[in-house]
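The other protein chains are all here in position, but one chain of the complex has been omitted.
Each chain carries a letter (A and B) given by its place in the written order, and its residues are counted from 1.
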Amino acid sequence: MYKLRQQFLAGPYLIWIVGFILLPLLMIVYYAFTGSDGSFTLEYIAAAFTSETNRRSIALSLELGLICTLICLVLAYPVAMILNGMHLKNQGFVVFLFMLPMWMNFMLRILAWKLLLSKNGVINSVLASLGLGRVSIINTPAAVVLGMVYDFLPFMLLPIYNAMTRIRTDWIEAAKDLGAGSVTIFFRIIVPLTASGIISGIVMVFVPSLTSFAISQVLGGGHVLLIGNVIEQNFMQGAQWNAGSGLSFVLMIFVIASMAVFGMIDRDGEGTAIW
Amino acid sequence: MIKKSFKCIAATAFVLVSAAGCGSAPDSGKNPENTITVLNYGKYFDEEALEQFEEETGITVRYEEYESPEEMYTKYKAGSIDYDVICSSEYMVQKLIEEGEVLESDFVHMENYKNLDESILNLCASYDSDHVYSLPYFYGTLGLLYNTEEVDAATVSSWDCLWNLPVKNEIIMENSVRDTFTPALVSLGYSINETDEERLKEAVEILTQQKKDDLVYAYYVDETSDAMIGEEAVIALCYSGEAALAMEENGKLAYAIPDEGSNLWIDSWFVPKTCQNREAAMEFLNFTCRNDIAEKNFEYVLYSSPVRSVSENMPEEYRNNPAINPGSEVVKNCEIYTALSDEVTAVYSRLWQELLSY
Partner (left out) sequence: MVKKSLQRLYLFLIFVFLYLPIIVLIVLSFNNSRTRVVWGGFTFDWYISCFQDEKIMSAFLTTIQITFLSALISTAIGTLAAFGISAMKKRGQTICLGATNIPLLNADIVTGISMMLLFVRFMDLGFMTVLAAHITFSIPYVILNVLPKLKAVNRSTYEAALDLGATPLYAFYRVTWPEIRPGVFSGFMMAITMSLDDFSITYFTKGPGVNTLSTMLYTELRKGIKPELYALSTILFFIVLIVLLLGNIRPQRKAQQL
């Protein structure tokens, strides 16, 4: 009786889920599977794979997403390890410093990179004043990847660091006593014990980098057409809602499927526990 | 400590939210009394003039901007927002008139209608013969803004410079379907209103080749002038007023319309079917035709205005600037966009996306 009453507390939430999560998703499914005249069609789902434009942008998104995730992992893992091994008095504060840029507005972080990278931007001016020529990165996929790495690096760092802090030093001591070398310790103890953090990090970096459209728009100068840009254009410029929904649907299925492959959904939200 | 800061934040939040709530409510979903929702191109209306309108009439303006006519069409067609007044390019206005989305209005009897230049009104007659649907706001050309230190006038006298410039990464194109097609179509000797798919494919091939040759620095719209002022590129496909503004900031820049001809465009206001507040909408349109306001807006955008007093009172240097005052010879050599059927529009946007995805 008592428990039943308590269950009702979830009422507002359930109504909210139905109204603002399930119903909207049904709308996408509806538009994805109907033509402009409202009849059932698989045309738009198929177009995700048959259209040259879509194929190319999907391939590019996957490529940039994977590169970005890999770079984040390679950059963040050593940071987490070093930070964890430092045993500073104010370790929390140092970690905090590494997280701080994440709270800067997303758009302002991109703005900063546009400023640094543009043809007559900060980096090129510095290089020129040193007589070193210039780099032309802006409006290329490399600039987009750079922007993504900058934006998403903390999402990789945090879960790995959190997993790292849970490794007890006596386990490593024990392994050392038993004759394990540092390479063995790294691959047999540290990596497996931080696997959950790595996976959280990968998910939290890969999904947004795969689907972002603002970064590629601002730093790509119209040259870099990611799957997100195609969807955005279908909705905001082309008035092709069915095509856009078809693509969104495919993207959604792909994201969910790829997470099922990882076999682990970040249930405790540990990866997201910034606070 | 945490508890304290939490309380602090929560308290501040309440104060801010409630203070903001009592202040103005410009963002509620419905159109309240005496508010109009205006949809216009980016950087296309002097903010001070807008404030002046609000002060003089007590009408609140909810102002929304867009980049390309196609984006405007989508926003309007989505139907979620009841726009009262919209400004857009002639071919989009024509399309919407043909679709029956535009209300007939009595522009002719508006107080300030007499300020408009007859010859410009005649140009609008091709899509609005009785002047009941649209009210011209600005007109201008599509041309090339170039850096005179890097490129000479002979080079930009032909659109060909866009396809065979010897330096890489130095051209800015328009991130807008029809404007980027225009130079390619003109180069091929076709009309800028081409509907034949094969010919459009030829045009896209030129544009694709241009991209493959690494000639294009970026596809921008409103960012073009900023980038040219910063000398990030040497040639930009660009609207005349945008060019004029850039030339004011950087003396090395100049504007030219290639000899093969180009696009002459007229942006007009219209009152769509979704209009909730016609009286205020007409008041707003009347306001834009007032001499002092038209002059203010002209100073802000530097496009050619159909309001006579603007060209009459314009300083000599402006009158001689081809970016501000195209001259009748050039105008004769230019074509106006006409509305395309849905099928052709779909072909354009498909080819456009293909181009961008390369």
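As a working rule, a contact is a pair of C-beta atoms (placed from the backbone, for glycine too) under 8 Å apart; a residue touches a chain by one contact, two chains touch by 3 or more.
Values in this document were obtained by computation on a predicted structure and should not be read as measured data.
Enquirer: What chains on display are touched by the one that is not shown?
Expert: Every shown chain touched by the left-out chain: A, B.
Enquirer: Among B:Glu67, B:Glu260 or B:Glu283, which one touches the chain that has been omitted from the display?
Expert: Residue touching the absent chain, from the options given: B:Glu67.
Enquirer: For the chain that's not shown, point to the residue among A:Ala46, A:Ala59 or A:Val122 touching it.
Expert: Spelled out, the listed residue whose C-beta touches the missing chain is A:Val122.
Enquirer: Write the list of chain A residues that the hidden chain touches.
Expert: 3-4, 6-14, 16-17, 20-25, 27-28, 31, 75, 78-79, 82-83, 85, 90-93, 95-98, 100-116, 118, 120-122, 125, 150, 153, 162, 165-166, 207-208, 210-214, 217-218, 228, 231-232, 235, 241, 244-245, 248, 251-252, 255-256, 259, 265-269, 272-275
Enquirer: If you put the missing chain back, which residues of chain B would it touch?
Expert: Residues 1-2, 5-6, 8-9, 13-14, 16-17, 20-21, 26-30, 37, 39, 42-43, 47, 62-65, 67, 78-83, 220-223, 225-227, 229-230 of chain B touch the chain absent from view.
Heads up, the rule we're going with is that only the chains that are shown with their structure count from here on.
Enquirer: Could you give the separation in Å between the centres of chain A and chain B, each centre being the mean of its C-alpha atoms?
Expert: 35
Enquirer: Of all residues in chain A, which touch chain B in the complex?
Expert: It comes out as residues 52-53, 56-57, 60, 118-120, 136, 139, 221-223, 225, 229-230, 233, 235-240.
Enquirer: If we count contacts the way the header does, which residues on chain B are in touch with chain A in the complex?
Expert: Result: residues 68, 70-71, 73-75, 77, 169, 173, 175, 211, 216-220, 230-233, 349-350, 353-354, 356-358 of chain B touch chain A.
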